[in-house]
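Notes follow once the structure below has been shown.
Just one protein chain is left out here, and the rest sit where they should.
Labels for the chains are A and B, by order of writing; each one numbers its residues from 1.
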Amino acid sequence: MSIELRGVTAGYVKGVSVVRDIDVHVPTKAITTVIGPNGSGKSTLLRSVVGQTPHTIGSIVVDGTEVAGVSAHRRVIEHKVAFVPQVANVFGPLTIQENLEVGGARLGRARRRQRVAEMLDTYPDLAAKSKVRAESLSGGQRQLLALARALMTSPTTLLLDEPSAGLSPAMMDSMFDAVRNTRDLHGVTVFLVEQNAVQSLEISDFGVVLVAGELAMQGPAQQILADPTVGRLYLGAA
Amino acid sequence: MVDYLLGVGILAAVYAINALSLNLQVGVTGLLNFGQVAFVGIGAYSVAILDSHGVHWAVGFAVGGIIAGVAGALVGRLGRTLSSDYWAIATLALAELVRLVALNQDGFTGGAQGLSAVAGLWTNLSGTARDTATFATIAALLVVTYVVARRVRNGQYGRVLVLIRENPDLAASLRHDVVSAKARVMALSAVMASVCGGFYAMYISFIGPSQLLPFATFLVFTMVVVGGLGNTTGAVVGALLITVLYDGTRFVRDWIDISADQAAGIRILVIGVVLLGFLLVRTQGLVPEKVRTAHARR
Partner (left out) sequence: MTEVLIDTAVRGSIIALLAVGLTLVQGTLQFANIAHMEFATLGGYIAVALTGAGLGLLLSSVLGVVIVAVLAVVFYRLLFRRLLGSGTMIALIGSLALAIIIRAVLQLVFGSRPRYLPTPLERGMDFHGALITPSQIRLICIALALLATLAVVLKFTSLGRAIRAVAANPDLADVSGLNRKRVVDVVWMVSAGLAATSGILLSIDSAVGIELGFNLLLPVFAAAIVGGLGSTLGATIAAYALAFAESFVLQVDWGALAGGAYHLEVGYRPAVGFVLLVVMLAFRPQGLMGRTVRRG
C-alpha cells in the first residue's frame, strides 16, 4: 500500500545524518524508483522504511499507520512490508526450498506449503534447484530467490535495494521484468533503489532523485527521464 | 602498619606492571590474551629454576625475558589467521599448557609443590629497611615500564596498534604490517610480564602451579577494565585499587564466621562482580581512553 515519508532523517555516520528531511510519497500499486549518485543515501532511505536503519526524525506512514518504533520483523508481519537487501539477500547454507519456507515462517503449515509451490511455479529456474543450497546459486538466481522469499508473505509493499546490482545485462532485463510482473500480477506497491537509472525508470511509474542525502526531485518517471539536468548527471545521456 | 602498607605497595606495583603489559595487548591493540599468566609464569620459573641451580637472579630475568619475548611473538603471529575470540581461547589453552608442564615436570619445576626459597632482593637488609628497599626497586621498575608503555601508546606505533584494534582491514590497506605489529606488541608485553613474574617469585620467594591458575589472569583483566581499557594511567590506577580490594578481602574471616573455603569463594566473587559491574555499567573504566569515540564502538 502507499508509503508516506514526511521530514525523514535517518542513518548516522560520524556526526552527520545520511539522509535529511525527506518528503516522499510512494503511491499504491505503483513502481517508484529512487535514483542518485553513490553515497546519496538511497539505501539508507529504503532501510528506514523496513526498520533496519530506523529514522530519527520525521514520520514514516505505511498504509495509514505510523511505523516509528516498530521493529523490522513486525513491520514485515503486521504491515505487510517485504524487503530484499542488496547483498547477503539469501540464507546461504539453506536450500532454496528452505529459504522460501523461512520467508513464510509466519504462515500456517498448509498455506506455507501452498505459497512455496506457487513460488516454484512462478520461477521455474528455482524449482529445478529446490534442494540446492542457496550459496551455490548464480547472482541472478540468488536475486530471484531473494525476491521469491520476500513474496512468500504476500506483501502489499515490496522494497528492493538495487536488484540489478552485479547482474549481467541479460539478467538485468529478466530481473526488471520480474519486478514489473510482480506488480502487474499481485498489485504490490514497489519502492526500489537503483544505480541503473535508465532501465529502472523505464519500468517505473514515479521517480525520486536523491543527491547528497537530500531530495532533489520527484515526479512521474517519464518526466524524470526527460529532464535535461537529471539526464546529464545520472542517466549518462550525452 | 608500615610493613603492611609496604607489602600492599609492593604487590600493587608488581600488579601494575602486569596490568600495563595486559593493557598494551587488550586495551590498546584489542588482543584478548586470556593466557597472560603464562608470561608471568615463564619469568617467575626462569628466575626460580636458575636460582635453585645457584645462578644469579639477573641471568634468570634475562633468560625469562628472552623466552617470554619469543613466546609472545609466536603467540602474536598465531593470531594471523584467527578471529579474536578463537585467539583468546587459544591463549587460554597455551597458558593451561604451561601450567600443566609446571605441574608435571617435577624434576625441573618442583611439581605441585613448586619451588620455594627463591632468593629475595636486598638480602643484606632486614625488616622494614628491606621492605622499603624492595618497594623502591619495584617502584622504579614500575616507572620505567610506565614510561615505556606510555611512549608506545602515544607514539606512531601506538596509533597503528589502535587502528588494528578499531579497523584491522583499514590498517592492512594502509600498508601497515598488522602481523608484525601484533607480534612485536605481544613480545614487548610478554617481556614486561616476565619481569613482573620474576620479581614476584623473588618477593614471595616461591612459585608454584597454583599461581598459574587462570584466575591470576582474570584478576589483571579486572584491573585493566576498572582502570579503563586502553588507558596507560588507568592500568596503574586499576591495579592499585584492585590490589587493595583483593588483598583487603583476605580479612573477611575476621568479620564474618565462615569456612576458609567460603572465604576464598567470597574473595573471588567480589572480583567477579566488580569486573562484570564495570563491563555493564561503566565499560570505559575509571580513566577512559581518549580516542574511543562513539563511532568507534560497536
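FYI, a contact is a pair of C-beta atoms (placed from the backbone, for glycine too) under 8 Å apart; a residue touches a chain by one contact, two chains touch by 3 or more.
This one's a predicted model, so the numbers in the text were calculated from it and none came from an experiment.
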Touched by the hidden chain, restricted to displayed chains: A, B
Residue touching the undisplayed chain, where the options are A:His73, A:Arg111 or A:Arg232: A:His73
Which residue of B:Trp87, B:Phe135, B:Tyr200 or B:Tyr246 touches the chain not shown here: B:Trp87
Listed residues A:Glu4, A:Asp63, A:Glu98 or A:Asp227, member touching the removed chain: A:Glu98
Sole residue of A:Ser17, A:Thr33, A:Ser48 or A:Asn89 that reaches the chain not shown, by the stated touch rule: A:Asn89
Where the missing chain touches chain B, by residue: 26, 30, 32, 34, 78, 81-90, 92-94, 96-97, 100, 103-104, 214-215, 218, 221, 225, 259, 261-262, 264-266, 268-269, 271-273, 275-276, 279-280, 283, 297-298
Absent chain, residues of chain A that touch it: 50, 52, 71-73, 76-77, 82-83, 85, 87-94, 98, 101-103, 105-106, 134-135, 142, 149-150, 153
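Quick note on the criterion: only the chains that are shown with their structure count from here on.
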Centre-of-Cα separation between chain B and chain A, whole angstrom: 53
